[in-house]
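What follows is a single structure, and I will ask about it in a moment.
With one protein chain withheld, the remaining protein chains of the complex are depicted in position.
So, chain A:
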Amino acid sequence: MLLLAFALAYLGMVLLCLTMNRHRGVLLRADARLPGATILRLLAAGCFGIALWQGIASQGGEIGTVVWFGLVMLSALLLVLLLAWRAHWVLPAVPVLALGGLLQGVS
């Protein structure tokens, strides 16, 4: 379950990242169309919220929140490191992480 929470936190970070022109140009083609920054930010907040809910559901309120903080921080670190050295891995990493999370949830 928690790999899925990590995937969601990572997706949230990617969405936040896409609101900035500097990074958007690196990640997407120039003619790609995206919703406005406010909508992206709301979607990101939603991702973080669901990740928090998952953490709490699997670990309880206290520990789940601590775990969620850790996952959010690490997802941002992963995103920035990928962005600096392997920018073309940033977007494919979202489905890969989500798939891993789903498989972890099923097994």
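One rule holds in what follows: a residue touches a chain if its C-beta (ideal position, glycine included) is under 8 Å from a C-beta of that chain, and two chains touch if they have at least 3 such contacts; residues count from 1.
Following the convention adopted for this analysis, contacts and distances are computed from a predicted model.
K.L.:
Match the chain absent from this complex view to the correct UniProt protein name in "Phosphonate ABC transporter, permease protein PhnE", "Imidazole glycerol phosphate synthase subunit HisF", "PepSY domain-containing protein" or "Spermidine/putrescine import ATP-binding protein PotA".
P.N.:
"PepSY domain-containing protein"
K.L.:
Among A:M20, A:I39 or A:A57, single out the residue that touches the unshown chain.
P.N.:
Of the listed residues, the one touching the omitted chain is A:M20.
K.L.:
Residue-wise, where is chain A in contact with the chain that is not depicted?
P.N.:
2, 13, 16-17, 20, 22-23, 59-60, 62-63, 66-67, 69-71, 73-74, 76-77, 79-81, 83-85
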